[in-house]
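The complex appears here minus one protein chain, its other protein chains still in place.
For subunit A:
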Amino acid sequence: MRIALFITCVNDIAYPATGIAVTRILRRLGHTVDFPTGQTCCGQLHANTGYRTEAMPMVHNYVDVFDTYDAIVAPSGSCTAMIRDQYPRLHPPAASVAARTYELSELLVDVLGVTDVGAEFAETVTYHPTCHGLRMLRLGDRPLNLLRQVRGIRLVELGDAEECCGFGGTFALKNPAVSGAMLADKCARVRETGARVLAAADNSCLAHVGGGLDRHRSGVRAMHYAEILAATGATS
């Protein structure tokens, strides 16, 4: 099977460790991963802010770059949801490649049929199910089932886990007061767990919640769950 990594623009520039983690997990499981360098951005920022026309060349570029692969994996629930939910409506010929685009946990659990990826991570971790993964992709228990198989991990439940963190893309900038109020509540719930690591499937949401946790020097580290699945205990 030809698997391609769609890194997403935010991860490429600010969170390369997440992409490296996805690559390592898949190679450890015996798969070859390709990274087509012609990729840019899925266009979600533009489309969801009201610039659909400007987003269209990015949609076309995604189809051109990824159409030949059997499976495309993106370490982002939100970008995957943009492709799977919006692409077929924006550009009907994109439906086929959109259906072959998976969030990491979908690829591992549904396509490759694994839940134990051979990871070890000795930390107390709480997991926030980000909205688009939760309600658009319906990831369900997939990420948590993967995390439960990690050796040494102590998973603790997050209160009000399914409530949005308040990021919402440009919402955080257009409605800073409401976004900040939602963030404060999410950070409080995270700190109540006593976890040392907050994991999620979206680095954009984690930049927001992690940025709030750092601001208050909470000592909680925000981490994409792929990085936990890639860990083997040696370096973590």
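Quick notes
FYI, a contact is a pair of C-beta atoms (placed from the backbone, for glycine too) under 8 Å apart; a residue touches a chain by one contact, two chains touch by 3 or more; residues count from 1.
Assume contacts and distances are computed from a predicted model.
This figure omits one chain of the complex; the name its UniProt record holds, of "ABC transporter permease", "Response regulator transcription factor", "YceI-like domain-containing protein" or "Iron-sulfur cluster-binding protein", is "Iron-sulfur cluster-binding protein".
The missing chain, though absent from the display, is touched by one residue of A:2, A:148 or A:174; that residue is A:174. Although one chain is not drawn, the whole complex shows that of A:58, A:109, A:139 or A:200 it is A:58 that touches it.
Across the interface with the omitted chain, subunit A contributes residues 7, 9, 11-17, 19-20, 23, 35, 37-41, 43, 45-52, 54-55, 57-58, 61, 65, 86, 131-132, 134-136, 162-164, 166-184, 207-208, 210-212, 214-215.
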